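Have a look at this one before I ask anything.
Just one protein chain is left out here, and the rest sit where they should.
Chain naming follows the written order as A and B, and within any one chain the residues start at number 1.
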Amino acid sequence: MSNTNDTTGTNFKWVGKQTRRPDGPDKVTGRARYGDDLILPGMLCGKILRSPHAHAKILSIDTSKAKALKGVKAVVTSADIPDHPLLEPPYGPMIADFHDISRNVLAREKVLYDGHAVAGVAATSERIAREALKLIEVEYEVLPHVLDPLQAAEPDAPILHDHQFTHGIEPALEKPSNVFRVVSKERGDIDKGFAEADIVIEREFRSQPVHQGYIEPQALIAAASEDGSVELWTTTQGHFVIRGLCARLLNMDMAKIRVTASEIGGGFGGKNNVYAEPVAIRLSQMTGRPVRMVMTRSEVFRATGPASGTYSRIRMGAKKDGTITAAEAEIYNQAGAFKGSPVGRSVETFFSAYTIANARAVAHDVCVNRPKVAAYRAPGAPMAALAAENTINELASRLGMDPIDIRLKNAVKDGDQSLSGTKYGRIGLVDVLEKVKSHAHYSAPLGPNQGRGFALGYWMHGGGLSSVSAHLLDDGTVAVATGNPDIGGSRSSMRAMAAEELGVDIELVKPIVADTGSMGYSHLTAGSRTTFATGLAVINSVREIIEKLRALAARKWDIPVDEVFWEAGQAETRRSGIEPLTLKQLAGMATKMGGPIAGHSEINAGGAGAAFSAQLVDVEVDPETGFVSPKRYTVIQDAGRAISPDYVEGQMQGGAVQGIGWALNEEYIYDDKGRLLNSGFLDYRMPVASDVPMIDTVIVEVPNPNHPYGVRGVGEPPIVPAPAAVANAVENAIGKTMGSLPLSPPKVLEAIEQLQATGD
Amino acid sequence: MAKHLITATINGDEVDFSCAADQTLLEVLRENLHMTGTKNGCGSGDCGACTVILNGRAINACLVLGAELEGADIETIEGMSNGNELHPLQQKFLDHAALQCGICTPGFLNMAKALLEKNPDPTETEVRFGLAGNLCRCTGYDKIVRAVMDAAAEMRAGNS
Partner (left out) sequence: MIELRYESPETIESAVALLAAEGPGAKVFAGGTDLIVQMKEEMIEPALLVDIKKIHETREVTFHSDHVRIGAAVTGAELGENAQLKAMWPGVVEAVQLIGSDQVQGRATIGGNFCNASPAADSVPALIAAAAQAVIAGPGGVREAAVEDLLTGPGKTSLAQGEFITAFILPIHAEKAGDAYLRFIPRTEMDIAVVGAGASVVLNADGTCAAARLALGAVAPTARLVKDAADILVGNKLDDAVLTSLAEAASKTCAPIDDKRGTIKFRTKVAGVLACRTTKIAWQRAESK
């Protein structure tokens, strides 16, 4: 082993240490440039005309008056972008159907939700662009609409897509349906399992769509040139993905689109997609000028992806000793206007933390007249956990068991399988559960009107495609370029791993996020994959540099390369009389002795490890108003290895608070015509600082054997159990089961009054 | 549209700008003066990302008209550090990892600065309510509250 760094131990210089993030000073001084912070000479303002109807045929669009307005430079409709054929089955796990995407970018035959983009304009000022939107005449034939996933799945529901027939059911339907597909996973014998149970609990749960709620609206600038090339600046979780989507949508050569990711002001899965990018590119092509498009907050709520609202029913049976013998769940996920809700992840999440011998999970992907859903932090998982975790909590309570004990009794361990068949390597579920049990919060006394909730979250993070390019400069500093936008401090982690490998001070390593023209493909900063997969590519890249430096030292010393060791930032040999050469010395001689030194790595990272987040929450309920106040919160999570512990804690805290919002107040409210009523922060009601307590964190480290430092994904797991834990706490505070999120004051008060009326 | 010619003080410098009657201070800063450190999260006073200090009070720049600002004194994030020396709040936000994506950070920093000027020794509850007009979706507020309280302690020690 040429590299003597011990990555399995705990004796690190940079990994696991708190360091000041490299992009920090720019972000506390206002210097960092986000999506809306670039100003280009001659740029035009782009605006989108949006549908006022939930469901309507477009009979005609007349743009002539808008085009005639002074200052309007171009108007674009779906007639100005290529159409794409429907994707035929079989579908992969990531459905990218350009027929749908092109219609979401600009509606073609129909508008399918309030806020659906219909046309785009580019004008010399925002004021003129807004005025031009009013001059575009669209003739609609309003159609009946449907918002609820159960109603949408009925045979007589208004149909969004006449060409859509349900996949995954036998016999096949003869009529088109809003249900795009039904996905199921099963093991064992369900009937036998329930027959073995001493107790069976059945419950129903509902939830409303919730928005990712990033504070930075979608914003971009597209600049097209006469030679057909396009430069795109956009706030995104994956500029390589945006490049691919735009090229395919507009039938362009991929290499002709160069995308630069701006700093990103939050995403949580909501910035994985294209919305206005192709429209802005077309407008720029038509005008020859840069076009900037920035969504208003109302547009963000009306037209960008929320997470699915859901309906689920679940049945679980257990023996008196707590062994869960059977479990069955069915969930309807709202996909929004186009197919693609996270049905696979829902199915995977219900029961994968437990060794239930007989289990079945079914998920329906249901189109409704709402914006197309997008990923939101562990997509599909939190609402599956809401159902499963609270049913397990009720099992425990009815059996007189401790909620941790029932989970320990059924917990998956190394070598067990998830419901979808993934075989676990080394996992830390038992470690996490033991930590919960011994935590002071678990046994702390509760005050009047207070209740404690507990839930467990399972999540299998992503791996996938990442490219990294690392360059040793001749002064001994190192530039490490990745293709992943830094959404929450990943530059820190990349730098820590690179510096650890090289054995140099972190200040000598400069991490950058490079544009699509400079790097190999990198998949999204999503799926909790970046520190794991891109981190792996960083390690590979700097290890390649180390190899080259060893070779250089060997040449310099004229000894065989296998006698050169890399130790603490310098090349050494055991031969006597040869002084070590530092990284800086070697860097200085490189250009004269063979040329510049760089390392690169392009990988498809496998070996992601399952992660578990367990959460305890105490809430206090005002019995006269139904107001719920979270009083204490603890997140205990297996991070594998926390490369940047303070940012791992931040992920745990942020995910928990998003879950609090999901559980208590966030929801989409529509009127009877299907128009969104609360398209602003005022009435969408995300948690503010005074709504939440400190969020205590305990990082458990059970290293993932498939990563040199043991990294597991940490971003998504913390939201998975949060809504379930909060709901459980409310249930325990008022003494009644609660199945419909959000647990807003009117619902909680209603439950309290029902209890009082029945004298329970 | 008729323009108003305004002279105001921004971060200690006298600045002239012209603006239409319907332009907000946020638009003036970002579009007319290219001072993009003040962020636009909602345009309706609900997120606090555009918080700046106007005549000594923290306000939402999206809820002030440029035309009102003749003679006004405005402090933005670009003026918070003293040259290359970060303000204690900026330092503590970095030390406590009180930002993830960072888009809300300039607004939080200005609000926290105004808060500590009024109340140099706030309780956790006072900090939470004082910052309730600033939305952060990344951090869950924990590290932000800690950073502000730690900065307050340091600033008190520095002033005693």
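In this text, a residue touches a chain if its C-beta (ideal position, glycine included) is under 8 Å from a C-beta of that chain, and two chains touch if they have at least 3 such contacts.
If you're wondering where the values come from, they're calculated on a predicted model, not measured in any experiment.
Chemist: Please identify which residue in A:Thr591, A:Thr625 or A:Gln754 touches the non-displayed chain.
Modeler: From the options A:Thr591, A:Thr625 or A:Gln754, the contact with the absent chain belongs to A:Thr625.
Chemist: Which listed residue, B:Ala8, B:Val28, B:Ala67 or B:Leu86, touches the chain dropped from view?
Modeler: Considering all chains, including the one not shown, the answer is B:Ala67.
Chemist: Which residues does subunit A use to touch the chain missing from this display?
Modeler: 127, 130-131, 298, 624-627, 629, 664-665, 669, 677-678, 681-683, 685, 687-688, 690-691, 744-746, 749-750, 753
Chemist: Applying the definition given at the start, please give the residues of subunit B touching the unseen chain.
Modeler: Within subunit B, the residues that touch the unshown chain are 1-2, 4, 20-22, 24, 43-46, 48, 51, 54, 57-60, 62-65, 67-68, 111, 114-115, 129-130, 132-134.
Please note the rule applied: only the chains that are shown with their structure count from here on.
Chemist: Between subunit A and subunit B, what is the gap in Å from one C-alpha centre to the other?
Modeler: Taking the average C-alpha coordinate of subunit A and of subunit B, the gap between them is 29 Å.
Chemist: Flag every residue of subunit B that touches subunit A in the complex, lowest number first.
Modeler: Against subunit A, the touching part of subunit B is residues 1, 30, 34-44, 46-47, 49, 76-78, 80-81, 86, 90, 93-97, 99-106, 109, 124-125, 127-129, 131-146.
Chemist: Provide the residue numbers of subunit A that touch subunit B in the complex, in ascending order.
Modeler: Counting only subunit A, the residues touching subunit B are 18, 20-21, 23-25, 27-34, 36-37, 39, 127, 212-217, 263-268, 294, 296-297, 487-489, 644, 646-647, 649-651, 653-658, 680-682, 686-690, 692, 694-695.
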